[in-house]
Structure formats: structure tokens, C-alpha cells
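Worksheet: the structure to be examined is printed underneath.
Removed from the display is one protein chain of the complex; every other protein chain stays in position.
Right, chain A next:
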Amino acid sequence: MELCPSIKNILLLDSEGKRVAVKYYSDDWPTNSAKEAFERAVFTKTQKTNARTEAEITMFDNYIVVYKFVQDLHFFVTGGEDENEIILSTVLQGFFDAVGLLLRGNEDKNEALENLDLILLCLDEVVDGGVILETDANVIAGKVDSHNMDAGAPLSEQTITQALATAREHLTRSLLQ
């Protein structure tokens, strides 16, 4: 048995099963097509289930997959068949909540793609090479957003420079759209 809990992959897909961001930590899927086949299989298997209030779980091909959906975002965490299911779901919950914090409650595909940099950093902070790095959503989000963590705070509490930076950011985003 694998002695140290290990994560095989973390997937964030949209409501059609397309990738928003994925990260594989195992060589079980050596090629991109193998990865896509796995994502397709996971997506079709879980698509019809209701994983919105509580994380759901399924098992196939000797993998345990825990998953949770919000709006058009589907979060998955995969582990080996001997893995402690509750550890996997803790990782899922950590990632899920951290993304929620980072997207400030607007969890949908557009917002996720707009802030893809944050999502990628978030993945980077959750698991490192299959080893669980952090499971506390606040800590994860804090690490990702340490440089502008308080940008969401009321303007009065921000310094002038910060406020300017935020304003510039909002402007750039609206221009980009």
C-alpha cells in the first residue's frame, strides 16, 4: 500500500467537460489523449449527479474520484483505489473553497478563465508532485493572493497606491472585455 497519501490528479472542467485547468501528478496517463480520455470518462460518469451541496464520490478503473460542482465549474480530485476517501475529499474541499475565495464568490467558468493565473497558482499551492501541500482553503488562498490579498477590502482601508492599482486593474479588465 502507498504509505503517503498521494493525489493522482486535480481537474477543473466546465459544464461541457472541457478543461479550465488540470494538473496531473502521476504517470498513469502518459499522453494528452490519455488524459483527455480520462477527463471524458470522469465527466460523463459524474455529469448527471448532483454534487452541489456535498462532495460526491465514485470509483472506476481502480481510481477513486471525489467531485463537487458549482455553477458551470466541475471540480475533481483523483486518488488510487486504496486511498483514504476522506483525505481526498479534504483536498477537494480545500481547493474548491480556495477557488471560491479567490473568485470572490463569483464561481463560474468566465470568472475562472478571467483569473486563470490565480487558479493555476492555487493548484500549485494545493499539491506538489502528488504530495498534499495544504488543505486549508484560507491558507491556500492567502498564499496565492498574498500580494493583493486585501484588494477586496473597503476602499477606505486601502492605501492610495493600492486603491489606484485596484482601479487600474478594474479598468484593464473592462477594456479587455
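Just so we're on the same page, a residue touches a chain if its C-beta (ideal position, glycine included) is under 8 Å from a C-beta of that chain, and two chains touch if they have at least 3 such contacts; residues count from 1.
Note that in this section contacts and distances are computed from a predicted model.
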Out of "alanine transaminase", "Pyruvate dehydrogenase E1 component subunit beta", "Coatomer subunit gamma" or "Complex I intermediate-associated protein 30, mitochondrial", the chain not pictured bears the UniProt name "Coatomer subunit gamma"
Using the definition of touch stated at the top, determine which of A:5, A:80 or A:100 touches the missing chain.
-> A:5
Mind listing the chain A residues that contact the chain we can't see here?
-> 1, 3-5, 19, 21-22, 32, 35-36, 49-50, 54-60, 66, 84-90, 109-110, 113-114, 116-117, 120-121, 124, 128-129, 131-135, 143-144, 146-148, 172, 176-177
